[in-house]
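Below is a structure I'd like to ask you about.
One chain of protein is taken out of this complex; the other chains stay put.
Labels run A and B following the written order; every chain starts at residue 1.
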Amino acid sequence: MISITAPLYLAFALFIIGMIGVLVRRNVLIMLMSVELMLNGANVALIAFSRLWGNLDGQVFAMFVIAVAAAEAAVGLAIVVSLFRSRASADVDQLTVLRD
Amino acid sequence: MEHTLLWIPLFPLFGALFNLLLGGLIARTFGARIGKEVAHLVAIGAVAFSCFFVFSLVLQPGHGLGFMHLLQTGDLREIIPGPGRSGHRIVDQVYPWIVSGDTIVYFELLLDNLSGLMCMIITGVGLLIHIFSVGYMAKDEGYHRYFAYLNLFMASMLILVLGKSLVLTFVGWEGVGLCSYLLIGFWFTDEAKASAGRKAFITNRIGDFGVVLGMLILFAAVNSLDYDAIRGACASISDTPLLADETKIFGITAATAATLCIFIGCAGKSAQIPLYVWLPDAMAGPTPVSALIHAATMVTAGVYLCVRLNFLFALAPLTMAIIALIGGITAFFAATIAITQNDIKKVLAYSTVSQLGYMFLAVGMGAWASAMFHVMTHAFFKACLFLGSGAVIEACHHNQDIRTMGGLRKRMGVTAVTFLISCLAISGVPFFSGFFSKDEILLGAYTHASAWSPGLNYAGYLLGMAAALCTALYMFRLYFLTFEGKWRGDSHTWEHYVKEHWIMSLPLVVLAVLATFGGFLGYPHALPGHEQLPHMLDAWLEPVVEVSHAFGGEYAIGLRHQLDGSPMWFADPSGHHVTAAAEYTFMGISVAVALLGIGLAYVLYSRGPSKAAADWAKRFGPLHALSKGKYFVDELYQTFIFTPLKALSKVLWLGVDNALINDLGVHGVAGTVGITGSAVRSWHNGSLRRYLATLVFGFLVVLGAVYFNPRVSQVGPNVLNSSDPGGLRPELGGVPVDWGRFWYRNADPPSNRSRSQASPRPGVVRPEDPTRAPRVAPGSASATGAR
Partner (left out) sequence: MSLILQTFAPADGSAWPGEAPPPGAFSQLLSGVWEFLAHTTGAEYLFFFFALLAVICAAVTVSHRNPVVAAVWLVGSFSCVAICYVMLSATFLAALQVLVYAGAMMVLFVFVVMVLDVDERGAANQPSTRKSRRWPYYGAAVVLVTGMTWVLWGTLTRQFHTSGRTIGTGFGTAESVGRELFGPALFAFEGVSLLLLAAVIGAVVVARSRRERVKEAVAAGTSDEGLHVAGLGSADEDPGTPDLTDAEVRQPFPAMDFGQPSAGGHEGGN
């Protein structure tokens, strides 16, 4: 049996690494992957607590998070494709149209 | 029929809505002529329906308010209450209007003897004036608007009179104020007329402020504004909350404070000193409006309200004394102004102020029925006078200066005769209506008073008598200068005068008849034939005023007793009526004064403005100038109120509004936003990563705010254990961190720290809490087992 602290450390590490990626990387694709990492960290925490309380709600919620992540990835990648067509760039620093 | 009473104001309201919303449309669709007919037919029809309703409700034998019964027996007290009615009242509870906590204000209409009388006056006179307006306004552009406003006024006035609580009455009160404003400024393209409307409105608002204050005081004391509730609270002097110590305001009783405040409103609405200044200016409106609103109905609303609340006013002898004094002074003061005015409508306007002063004199002396009696007769003869003046103005091509009139009797016979009848009535010539009512007021002023204000009755009587002399003088001056003598205007007008039209003459004749015979409703007790023709109004209004008449001691309103309690010399030993001898004496004095005034007017003005009149004016030079200049009250107000107010306003405008609110407030806020915006604009550069960083920063702030909340977690550098970053408080489920045994996997690591032994608070579930059974796991396990 694993102490519940360990998966929380894992979740924490994944989340922080994902956050670093989102903050630091300029490539949109890698930023999207980092977001997936963050979601994964949240999932790990959910499952860890699900195990802690012996309650399946956490796992069900984690499943929903996976579904939402899938939807997010689909739309996000579609946007990336669309952006790349018009800008020929995956660098977020070039994508400043939000300003207008 | 349910909601019978609601129809009375609803008919004119619908008429007003019809004319406001559809009137113009119809006029455009069918042409002006048909449109105008539709407009006045709807308006007159609506008022006629209301009139019919009121009269049927009041007079219907067996089912009405008992008026027929009163006619037959002379005693109201024998009437058996009809089905669904208590006593002589019809109450129509339409719906709960304001529901706030325990306080419920119903939209409730009440038709009793007082409001029934008022409704009959309003709808009757109003109907006649509506009919007159058809002729007077025939060529006007705003025909539909005019009738819509007039109908709206009727609806508001009826709500005012029929309201069963002060709140509803106040709705009507404001409504008539609005309609008065709209109709005074009816020809709003003329700046002077529009500003006259504003003056009326603002002056009335000052008074209305008093009414609202009075209502608040009353509500604080009685916890209700329903007339029956107030009446109930006033019924017993010994334990009424209105006189109690705990409701006193600055040392005066709630009754006095409330009545004083309400009287301010009445003075505004009914044009008493010092708020009368709007009424003469209100003559800017169409003449039928002056007849309806500023003579017959609206301006008597103040009197109505005082009589309606007579039980309350009777509890406040100070207010009563003030009312009587102000009423008497106003009566005399306005009458002296009227003597020297040359505008036909201005004369009538000051006459109205003066007559209203009479009514308040009666109210202040506790002669409630006399006040209402005068309201009624005044409505008849003053409406007739105003309509007559309207006919004269119409005939003279809208010239209002009586110095350029004269001899009009030959041109407009009906108008002249009805005008003369009304002049006789207002002057108090015997057996015209004004004689009875004015005489009753003067008699009441002398004989009625509370023991609280000894001597006031003499002052009131003298003021009233002086005003009566002036009244006879100025009314007959007006009549002689207008209808007698020779024409003094230009010949063109004389040749091409506007002929009388039957639709304008008909209301005049009806009103003249009423002005002649209306007084017999209040036939005095002393005159012969009293047995056959009792004083109907006294008996009719007895249920309304019986409470205040029943008061004793210093609050005794009514027949004056000497200070030792014994009735004065002119009273019956029974104490109910003045002796016939006394009544005849007063009557004689009144008649003599009236005849004196008429004679004086005849001598001075029967052939136009005579040299004698000019001599008199010269002899009383300063007085004449004062009167002619209306005592320069407007100028006084200008100097002492408007100029300082303007200066203050300028300070407020430049200092507070411009500098503080506008520059510092509005522009300051806008400027700050602009500066901040341009400062942080560089942040909004579209850089996704910067947005994300900001997002994370905000998240960090929120998380940190929770984390650093000492109620949630223990934070900060632990001086004793520098590597301990803290954590949840133990009472919230946090387990102390044993850095050295960090990986220890058991729930309760062996520790010598005291905090690990901290007992969990109730309600805080620890993971190892055995009382909380796992919810899903056994279920799924058993499910698996079942498979």
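Methods note: contacts are C-beta pairs under 8 Å (C-beta built on N, C-alpha and C of every residue); 3 or more make two chains touch, one makes a residue touch a chain.
Given the structure is predicted, the values throughout are model-derived calculations rather than measurements.
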item	value
Where the missing chain touches chain B, by residue	689-690, 693, 696-697, 699-700, 703-704, 707, 710, 713-716, 718-731, 733-737, 739-747, 749, 752-755, 758, 767-768, 774, 776-778, 780-784, 787
Missing-partner contacts on chain A, residue numbers	1-21, 23-27, 29-30, 32-34, 36-37, 40, 43-45, 47-48, 50-54, 56-57, 59-60, 62-64, 66-75, 77-82, 84-91, 93-94, 97, 100
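By our rule, only the chains that are shown with their structure count from here on.
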item	value
Centre-to-centre distance between chain B and chain A (centres being mean Cα positions), rounded to whole Å	71
Touching residues (chain side chain B, partner chain A) in the complex	684-689, 691-693, 696, 742-745, 767, 774-777, 780
Chain B-touching residues of chain A, taken from the complex the two chains share	1-5, 19, 22-23, 26, 31, 52-57, 92-93, 95-100
